[in-house]
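There's a structure below that I have some questions on.
Every protein chain of the complex appears in place save one, which is left out.
Up next is chain A:
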Amino acid sequence: MLPLSLLKTAQGHPMLVELKNGETYNGHLVNCDTWMNIHLREVICTSKDGDRFWRMPECYIRGNTIKYLRVPDEVIDKVQEETKSRTDRKPPGVGRGRGRGRDDGPGGRAKGIGRGLEEGGPKGQGGGRGRGGPGGKPGGIRGISFFTFIIFYLSNSP
């Protein structure tokens, strides 16, 4: 799974973004692009020391200033659903038969010399790459409200 697909899936969800300069931005993701530039709504910006706060209706953050993003746990399950439904839509047979095929290991046939009738020659091997994996994961951290942060910040703001 690609980090940017996860980010795309997080659209509409609340998230926390920390910039390289230490400021954090809490808000709902409106949109993002392949450079990780992000557009947030209903934002609370917190200074590096965490002692000053600014509320803003929206903001746009250049991707390369980001240190990390914290996204709600449930978003990762949604990505898996999406990739699954995408592969389900594929007609059977697509994704096979590409690639170089495989030599038959040491002592394999010398290709193209002598014999006239080789059947097929090297064939494509391996059918597509598996996705999807174990179903549920062991509970744990999941389920802690993402809003606790925002509420904490709000209750502390002047």
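Methods note: a residue touches a chain if its C-beta (ideal position, glycine included) is under 8 Å from a C-beta of that chain, and two chains touch if they have at least 3 such contacts; residues count from 1.
Throughout what follows, contacts and distances are computed from a predicted model.
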{"item": "From \"U6 snRNA-associated Sm-like protein LSm8\", \"Cytoplasmic tRNA 2-thiolation protein 2\", \"ER membrane protein complex subunit 2\" or \"Trafficking protein particle complex subunit\", the hidden chain's UniProt protein name", "value": "\"U6 snRNA-associated Sm-like protein LSm8\""}
{"item": "On chain A, residues whose C-beta touches the chain left out of the figure", "value": "1-7, 20, 36, 63-64, 66-73, 75-76, 133, 137, 140-142, 144"}
